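Removed: one protein chain of the complex. Kept in place: all other protein chains.
The block that comes next holds subunit A.
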Amino acid sequence: MTEFSRAEVCAAAIADAFAEDGEIFASPMGMLPMLGVRLAKLTSNPDLVISDGESLFLGGTPPLFAKADVVEGWIPFRRVFDVVAYGKRHVMMGATQVDKQGNQNISAIGDFAQPKRQLLGSRGAPGNTVNNRTSYWVPKHGPRVFVENVDIVSGVGPARAKAAGPGASKYNDIHRIVSNLAVFDVKGEGDTVRLLSVHPGVTIDEVIEATGFELSIPAEVPVTREPTETELMIIRNVLDPKTLRDREVPPVTAEATK
């Protein structure tokens, strides 16, 4: 059996989230999402449009944080909002909190008027979630991230979008939540977070224990697929030769999986 790391499983799971997207702007926030999106572009979905994270659409698929590449377009910040409204975009964002209804918070922890901890601000999350496909990446799955109700709703889950009317729900599409333990969608009963697969070496009980709300769990929960030989070669030799991925998702020791 081929050896692979948890980070590599996550990269393949993130790539799978973008596999069926066709020719759209894949917009990853953070290192593992960037790795996963570029992996998808080199394997399942070569039509993906990717950027340097700043202002350029890239013609090629360079390694993480590499600068030089063919340029195929210009995407300064202002034009990102045009693409958001146009809809041909799939963003994978971080989430300081995500709740049972698939709402996400990156604004602040505690009361908005005087938060216990001020975070970034809602950034583009409110607009992303009512305009284009949105996924979340959680590198450290735990009950403080997966909470019953987020303190502040930045990203809008399907139930809240529906309650706000068709203007909000028409294009609301929370596609995947990928964590270091498992993969989810928000298609559980009553638009709740549903477990889709657990990563190799992770049990369903571990996921339940690390989640601060009651998950929707289907009768059959498969194991997240292993990365292929080709994917591992691309991740290790092309996209991330410096193994930056292990900083975000540290390798799981044999001890920890017992």
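Everything that follows uses one rule, which is that contacts are C-beta pairs under 8 Å (C-beta built on N, C-alpha and C of every residue); 3 or more make two chains touch, one makes a residue touch a chain; residues count from 1.
The working rule: contacts and distances are computed from a predicted model.
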item: "histidine kinase", "ABC transporter permease", "2Fe-2S iron-sulfur cluster-binding protein" or "Glutaconate CoA-transferase subunit A" - which is the UniProt name of the missing chain; value: "Glutaconate CoA-transferase subunit A"
item: Contact partner of the left-out chain, one of A:Ala19, A:Ala66 or A:Ala164; value: A:Ala164
item: Sole contact to the chain not displayed, among A:Leu119, A:Leu196 or A:Ala210; value: A:Leu119
item: For subunit A, the residues touching the chain missing from this view; value: 54-56, 76-78, 81, 84-85, 107-108, 112-127, 129-131, 152-156, 160-161, 163-168, 170-172
